[in-house]
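Below: the structure, in structure tokens.
Some chains omitted; the rest stay in position.
Per-chain numbering from 1; labels A and B assigned in written order.
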């Protein structure tokens, strides 16, 4: 038995029509995937939300698809995704972004270092909050 | 200037009437305080919520007020409150519960140890999630 009980039925790729079919095509093309991941198939139950979310994710994570260059390279962006997802404890997201990062060349050893940094700062965040440490005096913003 | 902008005006102790006045009296008596903390004065803007929250907190944190004995001693309960509040980063709550724990005898050195444990497990929680570690095989519940 599976513990995770999805609250809506994902849209099958073959059932997709209209804007949903267009977004599914774009996801497969931009992400170079054979199948549309469950995340997008579930969002497709509300086509407007699917389109809004994909448009935003594509702009932020795949700027090269629009001929733009991001300030951060693709692997750094996936590293940030893993850091956020591990901090939030989102299992689906951790699996998805770890798979993507491995494809981009992250080694298992580097994943260990990444998660060590994530763990370290989840710990020190709790210390800074737990003592209510006041900010260091900073130079004013220019 | 203060960064924290309360969204409602706290009820003044002298303005309190009816159920609010009764709860304020009970808070001062049970917690042995001269003044009602801001938390309760703000909840008083919705008297039903004030009463429900105080009744629950009193039952859980002050069982001796009803002649009952808790399984956990009062300092352990405040230690749990600090652990939760530091993990959530709730400044008001950290100040309030640290003050209460100091009154119950927690030393500054023990606070350091407590927060070290809190930090440690905020870190390891992120590791267990970040790797999506599967549970150890456990004996079945009796």
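Throughout what follows, a contact is a pair of C-beta atoms (placed from the backbone, for glycine too) under 8 Å apart; a residue touches a chain by one contact, two chains touch by 3 or more.
Owing to the predicted nature of the structure, the values given are computational and were not obtained by experimental measurement.
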Task: Number of copies constituting the complete assembly, 2 shown - done: 6
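Just so we're on the same page, only the chains that are shown with their structure count from here on.
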Open item on the list: Please tell me the distance, in whole Å, between the geometric centres of chain A and chain B computed from their C-alpha atoms.
Closed with: 34
- [ ] Using the touch rule from the top, collect the residues of chain B that touch chain A in their complex.
- [x] 82, 85-87, 89, 91, 94-95, 115, 118-120, 122-127, 129-132
